[in-house]
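Handing you a structure now.
Apart from one protein chain that is not included, each protein chain of the complex appears where it belongs.
Chain lettering (A, B and C) follows the sequence in which the chains are written, and residue indices restart at 1 in each chain.
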Amino acid sequence: MSKWIPLWLHKLGSPPIFYRFAGTLRPWFLALALIAGAIGLYGGLVLAPADYQQGDAYRIIFIHVPSAWMGLFIYGVMAVASFIALVWRIKLAEAVAMESAPIGAAFTFITLVTGSLWGKPMWGTWWTWDARLTSELVLLFLYLGVIGLYHAFEDRRQGARAAAFLAIIGIINVPIVHFSVNWWNTLHQGSTVRILGPSKISMDMLWPLLTMMVATKLYYVASLFGRVRADLLELEGGKDWVRRIATGEQATGEQA
Amino acid sequence: MSQFLAMGGYAAYVWPAYAVFFLVLLADFISPMLRRRRNLRELRARLARQTARQQRTASPAVNP
Amino acid sequence: MTSAHAIPLLQARGLSFLRADEPVFGPLDFTLHPGELALVEGDNGSGKTTLLRQLAGLLHVDEGELQWRGQPWNRDACAGEVLFLGHQLGLKMDMSPRENLHIAAGLHGARDGRDAASVLAEVGLAGYEDEPVRRLSAGQKKRAALARLLLLPAVLWLLDEPYANLDRAGIALVNRLLEAHVAGRGAALVTSHGAVSFHGGEPKRIRMHD
Partner (left out) sequence: MPVLYALIVATLFPFALGPEDALLQRIAGGVVLVTVLLAMLLALDAMFRSDIEDGSLEQLVLAPQPLALMLGMKILAHWFTTALPLIVIAPLLAGMLHLPVQVMGVLMLALLLATPMLSLLGAVLVALTAGTRRSGMLLALMLLPLCVPVVIFAAGAVAAAQQGLPWVAPIAWLGAALVLALVLAPLACAAALRIALDA
């Protein structure tokens, strides 16, 4: 167990191999993400009926909920990659962790903005100190902390290791924040409005939602691959394989 | 169509939400592509400078 | 000079250090036995300080192998046996040399029969024991830091530019300390630009560039 994990990781973790591997897979992931996204949005915006309580405003759910889910999911991926990076010092794991952070922050930001746009017609306010919204805001700050710490170091690998450590502290913190914010809400008897109550969600609405969740996941992989590829070129600037790419692409013309 | 765009009167909330979603993800997707282009350009410039330096140090030896 | 078959104190094979995938130095191969002094030679930016920090355990070993007394290097095995004196002297400016030595001795322990007063007298700081370090001259601060070498029971000294800021008498003092240390089966790695007049036999030389 402790032997083959690093061995396997080292093989796929070899930057030139991963660079080619990610380069071939990325267009496929992107294409699948776009197809799934198109199907999901068609189902959500056109086919699904309006909600009997919220009218058409509920249609924000098809981007809001998948984004919220991605914000948490990417944080988990980042924490796992961070752990691998710290224990086995694998460059690729560092790149995966650090390049996941901006994507996760983007999804968390989308969650907050769309939640706010949804909340205005439903609650009559742009922002409420509801447990979920507050936790989401704290999550955004966690992401920003990781990104900020990463860029504060002059040596990028050192920065990646420090930020990876922060990411791991953060993942311990997320459930604690959620618990404490919940408790805080009961104490202060704040808004008890729930967008998604315990009510059952109809099938017409559920399948577009699930399709969108798949689409955002596929998109994450595509975006992550692109980012890690760019990162590896930067980190390995002195190596031969990067030089070959640099000189080779001049001949064939630039393509991403 | 216009009925679809009106979103039952909630167009002012639904469409901005979707716009934010797509714009943020577009920016997220394009930024590493730009970064990669810039890095490759810088790397090429560095390699060119290196070969230029080598030629400069080599030429006096040929032509003293 | 020393028996070749004895276990070396420190042995490096293909040791190098990379920063952002650019080699800072290396690969280096060298061995250091008890009773040996090695001079680390190289220009500015050749990685002398980096090498010393790596040997002290402040920087990780990525490429190459480092052995301590015949075993793979690890932090706990050589803790307390290595004394590192870097560009920053590690002196608290608001405390006196005596108090600074008390802290160091509290962390590392002290050699038998040595105390702060006697080692401070030996490095020429008699009468300055209780002056705040802040008020000492640069050379005197350096001497206060060198006093640690006399007080603490370390086998391997890693001295980064020990001659900097010192006058002629101070340079002689460093040489005297090194000679006594080597004579007592200690070992030392010293970086220096200037020529070193060392009387305890010919020192080893580690070249950073070849």
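Rule of thumb we're sticking to: contacts are C-beta pairs under 8 Å (C-beta built on N, C-alpha and C of every residue); 3 or more make two chains touch, one makes a residue touch a chain.
The structure presented is a predicted model; accordingly, all values stated were derived computationally and were not measured.
The chain not shown here makes contact, within the complete complex, with A, C. Among A:53, A:158 or A:202, only A:158 touches the chain left out of the display. For the chain left out of this panel, the touching residue among C:58, C:138 or C:169 is C:58. For chain A, the residues in touch with the chain missing from this view are 86, 138-139, 141-142, 144-145, 148-149, 152-153, 155, 158, 161-162, 165-166, 169-170, 173, 176-177, 179-181, 183-184, 187-188.
Contact residues of chain C toward the unshown chain are 56-60, 75, 79-80, 82, 84, 86-93, 104, 107-108.
In the analysis below, only the chains that are shown with their structure count from here on.
Central chain (C-alpha centroid nearest the global protein C-alpha centroid): A.
Averaged C-alpha coordinates put the centre of chain B at 49 Å from the centre of chain C.
Residues 45-46, 50, 55-57, 59-60, 63-64, 67, 99, 102-103, 106, 109-110, 113-114, 117-118, 120-121, 219, 222-223, 226-227, 229-231, 233-234, 237, 242-243, 245-247, 249-250, 254, 256 of chain A are the ones touching chain B in the complex. Remark: chain B residues 4, 7-10, 13-14, 16-18, 20-21, 24-25, 27-29, 31-33, 35-37, 39-40, 43-44, 46-47 touch chain A in the complex.
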